[in-house]
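In this view, the complex is presented without one of its protein chains, the others remaining in place.
As written, the chains take the letters A, B and C, and residue 1 is the first residue of each chain.
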Amino acid sequence: VPVTTIAFAGMEGALAHAAVRGLPAAEHASLLPLPNVTSTIDAVRTGRADAALVPLENSVEGAVAATLDELANSAALVIREETYLSVSFGLMGRPGTVLANVSSVAAPTHVEAQVRRWLIDTLPTARVALVASTVAAVQAVADGECDAGVGAVFTSMLNGLDILAHDIAGTPPAVTRFVLLSRPMPPPERTGNDLTTLVAFLREDHYGDALLEILIEFGTRGINLTRIESRPTKNRIGDYCFSIDCEGHVDDARVGDAVAALRRVCADVRYLGSYPRQSGLQGPLPPGRSDSDFAESRSWLANIRESGTSQI
Amino acid sequence: VPVTTIAFAGMEGALAHAAVRGLPAAEHASLLPLPNVTSTIDAVRTGRADAALVPLENSVEGAVAATLDELANSAALVIREETYLSVSFGLMGRPGTVLANVSSVAAPTHVEAQVRRWLIDTLPTARVALVASTVAAVQAVADGECDAGVGAVFTSMLNGLDILAHDIAGTPPAVTRFVLLSRPMPPPERTGNDLTTLVAFLREDHYGDALLEILIEFGTRGINLTRIESRPTKNRIGDYCFSIDCEGHVDDARVGDAVAALRRVCADVRYLGSYPRQSGLQGPLPPGRSDSDFAESRSWLANIRESGTSQI
Amino acid sequence: VPVTTIAFAGMEGALAHAAVRGLPAAEHASLLPLPNVTSTIDAVRTGRADAALVPLENSVEGAVAATLDELANSAALVIREETYLSVSFGLMGRPGTVLANVSSVAAPTHVEAQVRRWLIDTLPTARVALVASTVAAVQAVADGECDAGVGAVFTSMLNGLDILAHDIAGTPPAVTRFVLLSRPMPPPERTGNDLTTLVAFLREDHYGDALLEILIEFGTRGINLTRIESRPTKNRIGDYCFSIDCEGHVDDARVGDAVAALRRVCADVRYLGSYPRQSGLQGPLPPGRSDSDFAESRSWLANIRESGTSQI
Partner (left out) sequence: VPVTTIAFAGMEGALAHAAVRGLPAAEHASLLPLPNVTSTIDAVRTGRADAALVPLENSVEGAVAATLDELANSAALVIREETYLSVSFGLMGRPGTVLANVSSVAAPTHVEAQVRRWLIDTLPTARVALVASTVAAVQAVADGECDAGVGAVFTSMLNGLDILAHDIAGTPPAVTRFVLLSRPMPPPERTGNDLTTLVAFLREDHYGDALLEILIEFGTRGINLTRIESRPTKNRIGDYCFSIDCEGHVDDARVGDAVAALRRVCADVRYLGSYPRQSGLQGPLPPGRSDSDFAESRSWLANIRESGTSQI
């Protein structure tokens, strides 16, 4: 299925723009910038775009709530790909600006946490204006609304601004993980190093026990988790679901078996796609968890049920 | 399949004889008494008998090693039925015998443990002659080889002996669980209150962990165990298998799924039959473990794999 | 220790202002409004305030990242109290404003997610200006910078604005959980219905297994969890810690024992306080988990070690 329109959250020159341009699928696609994650995802749901690239997690802030919540609720979408972008943030100002004179700083909402500590230490009296994106921050500086703005260093040259300070988000540079979403379709072929994303809705309030139950279903099948986030289910504090990435592909016997087991022990399970993993390698499987082990044990069971014995 | 010859370990008048006569299947069968468990089981393997009734466990002594080991090794057999027999043991002597004068006691090997404490307390100086069966104990008394013999109270009248002491095995009376074995054949229909018997051979030496793994496979599927025995695998101390009874029938989805999972995590699994339970009632299933839950989760998974989404 | 200055994140009239005024401790305290969570927490660390009231989680957005991260890192603080505030959000405009004419909306960053869906559905073409607080949103409307602003309904009357739409954050109203922080001091007395907050830093990357290990330490001691959040440790994607609330008080034997066990199995554990629980009731303890059970088992063990036997 050739993708022809890819929506992304941000404007031209923004972080997401750099991420989307790195995708092979984007080479022959038209790119559609949209103001935020929700509208970007909606563009796929309504058919205005064929795919959407949105941030899922960040090495500093953790999960991107808007993305997780859109995926867990409303019409179903699936993750087709993941991609990582490492960004070094700096403070930018109009040419001639001196750090000591900065009294107002435009900071994008999703970046502010990463630079908060630096701003409080370095510019304790500066007013921080939260803006919607790194592009908006640059614009606020260019327009003279703020003395300085927080942005990805690579964008400063596009705008004729000076870099007043480098690496203000701390070391190491923040890494953002983006996912490419589409309307439901069968997953890409297995590569042997895949991830599967799920949302598991808990059946009950005691979610220490419910979470234990979920982890055991993965653990007994030799499946490692690479991400787990609790999310409120939009009802009340204490009603949670878990957003999960696990190693393997839904077409792997052990992963399918675990997903079906979750279906039985959870109130609900939403499958959000299997796709090639871009960061890290799947470890060796413990004995007895390969596809052929599952196939053998099932035909062995079928034979017991028919013949009445396990001894051939 | 009408059973026509049923072997049992013991002679006419022995405990096993009483047990076998209580079986509906025995009504039109010829009964074949044999000297011990091994030869009784062999009679089925060689075709000399169609079924064999042997003791599996006893409320005092625990597992009957000979039965467990024959089932775990050699040619495959299956359990068709279980039955329980409660026996009160007494000390029997020739008419006129006085307890104070008893200086030798014939005790069947498999009963001796139950009456050992009583004998040591009551007849501390008496010589105990271990004999092969309760019938042999009675015979040893009748023949004058011993002053008294330990036997089931119900057999004394058959032999013209006096009861010198009642209930010498302590309170409550010992209960023996017998199983009826046959060559492999499909199990009887499910009744909703069945047991399944298995032997699980461990893959590795650390069997605290291996046993944990086995218990979790049952536990996550809501299957209660009613018996678990570790048995040496006839190699060396420390090499063990586990003999297990669990609630449910191999045709139950959850039981079949657990048995197939054991097949993957264990070095080997031997299935020994599913049959109606005669003692105790299966508790309510936790949610998500019924046959329809398994069927639903599997078709749900098949749909995900085909369509790429869990949301219909 | 009487609290004399309580910092809170927000201005007078803001959500946090309403929350802080509901605290008994605030009755005789001076209140110090500060622009954001980080500076509010810093005020306690530097001694400028004696306590700080900050949001910890929200029934819609989940965890408040800034609060969790400040508690997990930098100088130690403890939670003294928790309090809940339920807020109904509305859209406010200058008198005479008509919904159909609204083309720009000021929305506080932390509220925007809750009203995002309503704004996209109702005002799809409106520009959304993210501002730092509900007070700033109201101000932006009063100043004419935006046509409408999102805020707590209770603040509209303070500002002479009209309510253009009620309950725009969906039903039920969002509940925010605030915590009162202080510099370290011994916890308040046990009440029998307490919570304890911890951060557990994982020893290894395979955090499915590490999380399982943590949950088991709570589970075996009969301790229910009421919140668990994975958080990046500010190093790289995949390096996580868990922020945890559990039932009970660190002075409860079972809680202390679990916390000490976590200390052994985790890379690090940070204790963040025990305090009376304001929402929900602790369930009955399973047998063997009371303080007296712990005391009895320890003196029993000491006696074994001294005498060489468990039988008195």
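We adopt the following convention: a contact is a pair of C-beta atoms (placed from the backbone, for glycine too) under 8 Å apart; a residue touches a chain by one contact, two chains touch by 3 or more.
These numbers come from a predicted model, not from an experiment.
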Shown chains touched by the chain that is not drawn here: B, C
Absent-chain contact - pick from B:Leu23, B:Val105 or B:Val131: B:Val131
Per the touch definition above, residue among B:Glu57, B:Glu81, B:Asp194 or B:Asp257 touching the missing chain: B:Glu57
Contact partner of the left-out chain, one of B:Leu31, B:Ala142 or B:Ile216: B:Ile216
Hidden partner chain, residues of subunit B it touches: 35-36, 38-39, 42, 57-62, 65-66, 69, 84, 109, 113, 116-117, 120, 128-132, 170, 172, 175, 177, 206-209, 211-212, 215-216, 218-219, 223-232, 234-238, 246, 279-280
Chain not shown, touching residues in subunit C: 75-76, 78, 184-187, 203, 213, 216-217, 220, 250-251, 256, 259-261, 263-265, 269-271, 273, 287-289, 293-294, 296-298, 300-301, 304-311
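Everything below uses one rule, namely that only the chains that are shown with their structure count from here on.
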Separation of mean Cα positions, subunit C and subunit A [Å, integer]: 24
